[in-house]
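For this depiction, one protein chain was excluded, whereas all remaining protein chains were kept in their positions.
For subunit A:
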Amino acid sequence: MAESSEGEEEAKLTGGNQHLVVDDDLREMAKKAAWSVSSCKPGNGVLSLRDDNLDTYWQSDGAQPHLVNIQFQKKVKLQLVVLYVDFKLDESYTPSKISIRAGDGFHNLKEIKTVELVKPTGWVYISLSGNDPRETFVNTFMLQIAVLSNHLNGRDTHVRQIKVYGPRPNPIPHQPFHFTSREFITYSTVR
């Protein structure tokens, strides 16, 4: 699995992990979000993106670009987007060019990342970190994943699963840093 390069340049991603492996300090954010898609075929709707089942998929049914919108109730820090796509199964339905946009709502989305997938077969990790090493996450109300084009020029796309990750909240509020040593963590809270 190739690492994506920083910034908004296009990056090529090939391969794909069969197993989803995420750092311990990240957690899935999307449970509290509202998910919607630009179009879908009946029976292959947005639920299939969130059902933890890799056999079900979302199939779009309209003009490109196909959009997946993720809206949060408050600004959240997001760090990582992971998609499961499989060229071997979906061939021309496999997305090839993906653009990730963030903003406060539909009116002011701004693209923060673009990747190009080359025959992916599994989990594809797309990091949202900015160029600056201090910008590890993007703080936003809304995230939009746009499928701009598919492999073999397919019109519609299949995506089997999407997960969005952000950092865990600091167990000690109003503290700008996280404790890292075990001892400090042990005595840092009452349970």
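Quick note on the criterion: a contact is a pair of C-beta atoms (placed from the backbone, for glycine too) under 8 Å apart; a residue touches a chain by one contact, two chains touch by 3 or more; residues count from 1.
Convention: contacts and distances are computed from a predicted model.
Think of the chain that is not pictured: of "Pyruvate dehydrogenase E1 component subunit alpha", "Oncostatin-M-specific receptor subunit beta", "holo-[acyl-carrier-protein] synthase" or "Cdc23 domain-containing protein", UniProt labels it "Cdc23 domain-containing protein". In the full complex, the hidden chain is touched by subunit A at residues 24, 27, 32, 168-169, 171, 173-174, 182, 184-191.
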